[in-house]
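Sharing a structure with you now.
And then chain A:
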Amino acid sequence: AADCDEIHLGSAISLTGKYATNGVHAKNGYEFAIKKIAENGGVKIGDKCYNFRVSYYDDESKGDRGATLAERLINQDGVQYMLGPYSSGLTKAIAPVTEKYQIPMVEAEGASRSLFNKGYKYLFAVLSTSEQYLASAITLAAEMATANGKDPSSVKVAVAVENDPFSLDIRAGVLEDAGKQGMKIVIDEKLPRDLSDMTAILTKVKLLKPDVLIVSGHSKGAATAVRQIGEQKISVPMVAITHCEAADVTGNFGEFAENILCSTQWAETLTYEDPIFGSAANYEKEFKAAYSEYASKKVPYQTAQASAAVYVFKDAFERAGSLDKEKVRDAIAATNLSTFYGDIKFSDSGNNIAKPMVLRQIQGGEYNVVAPSKFASHKLVWPRK
Partner candidate 1 sequence: MSAIIEVSGVSKSFGGVKANADISMTVAEGGITGLIGPNGSGKTTLFNSIVGYHPIDAGSIRFRSQEISRMLVPEIARLGLLRTFQQTRIYGAMNCVENMLISIPHRKLSLMDAFGRNTAEDHERALHMLEFVGLYEKRFLQSGSLSFGQQKLLEFAMALMNEPTVLLLDEPTAGINPTLINGLIDRLQRANSEFGITLFIIEHNMRVIMNMADKIYCLAHGQMLAEGRPDEIQDDQRVIDAYLGAH
Partner candidate 2 sequence: MSAKKLVLYGTLLALTIAAPFLFPNFKTQLATLWLMIIVALSWDMTGGQMGYNSLGNIFFYGTGMYVAAVVTIGIVYDVGEYTQASGGGIYVWTWGQYFAGMALGTLAAGLFCALCAFLIGWITFGLRGPYFAIGTLGVAIAAGELVSNWEWVGGGQGISMPNYPGDFDQFKLVIYYLYAVLGVILFMFVAWLYQTRFGAAINAIRDDEGKAEAMGIHTLRYKLITWAMSAFFVGAAGAISAFQLIHFEPLETAYQTINLGIFMVVCVLLGGKGTLWGPVVGAVMFQVFKEATWNYFLGWQWVALGALIVVVVVFFQDGFMGWLRYKRPEWFGIRVESKDAATEGAS
Partner candidate 3 sequence: MSDKEKKSRASGYHVGSVDTVISVEAVTEQAAAIAQKVETADLLALANNDPYLLISDLHAGYGRMEILHGINLAVGRKQSLCLIGPNGAGKSTILHAIFGFNNIFSGSIKVGSGEDKRDITSLSPQDKLREAGIAYILQDKSVFPGMTVEENLWMGGFLKDDPKHAKEAAERVFDKYSRLADRRKHLAKVLSGGERRLLEISRALVMDPEILLVDEPSIGLEPRFIDMVFEILRDLQEVEGKTIVMVEQNAKKGLEFADIGYVLVSGEVAIAGKGDDLLENPDVGRLFLGG
């Protein structure tokens, strides 16, 4: 409500640089949640109500800048609670600072596992860690092999990921799962940060004919991969990538994107819901209404999870019943929340262990959930073309 007091949050976010697109997605998610919470009576602590206000700085997608800005937020702007930046790399750079100042940070965009083995006490992530992003594609490939009377160990895997903490973690997850199945990694390449052409890799794909092709490289990795796979008529039975929605591959590349598997933290077709945002589908609808630039594309999950992070803060403040930093931290740690984004419950290390990743396949220009089976609304189309 309008006459509420203010809780001041801070965030260093990428408005420029290589993560700018997703940084803006995240920022919009934060802002949308703040608006929704305010419309729903704000954060109620005792008999007072509060609205969130966030101070943003542009970290330029650079770690050292992010760390400096986090300090500035804490020291000079007096911020006591932080929302995360975009990407694992930036979160890695900022987490030591928030930890040192004992500032609780709920983050929504840093998925790398290595964030959660440092013993951080003030870092909480609402999303699933990144090794899970595409590992399920390996499981799916193994299932398909078995269904076709082949041994999963005969499956050949090609991996091309960007050389950054997030994508390397995805690769680690894929390699781990593929190793368990005894699959052979035939291509294992790292994409440069200013990728504009992956012909070299796709040529090898043509020669080596892998059964699964895994690509991860934020929005531009997704865009380049989909486009060139289409242009060069790469016929791999299964192609799995990240950041489809953020890159709007269906809108930009049409039939090239057909039957590609996309990992997602969240999908609007899932059956989650909560009292503030309503159902997942409702979130999508209202968000599009609020931000017209998303009208013609999918709302990316980066936005949804950013909103969820704000929601975790609201919930924790209300349960703590106080503005005391330590109490709020403990309340966050004890979170057990059902949201439109999925269930949220933190492990001791601070990552969310209550929500699975989902895999969607682009079928007829639509994103349909195909795995895990619990959520699957459609059957997997296999092999692809």
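Quick note on selection: all candidates are chains of the complex that A comes from, given by their letters.
Here, a residue touches a chain if its C-beta (ideal position, glycine included) is under 8 Å from a C-beta of that chain, and two chains touch if they have at least 3 such contacts; residues count from 1.
Given the structure is predicted, the values throughout are model-derived calculations rather than measurements.
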| item | value |
| --- | --- |
| Which of 1, 2 or 3 touches chain A - same complex, any copy | 2 |
| For the chain A and candidate 2 complex, residues of the former touching the latter | 15-16, 56-58, 60-64, 67-68, 71-72, 75-76, 89, 92-93, 95-96, 99-101, 112-114, 117-119, 131, 162-165, 167-169, 172, 176, 190, 192-193 |
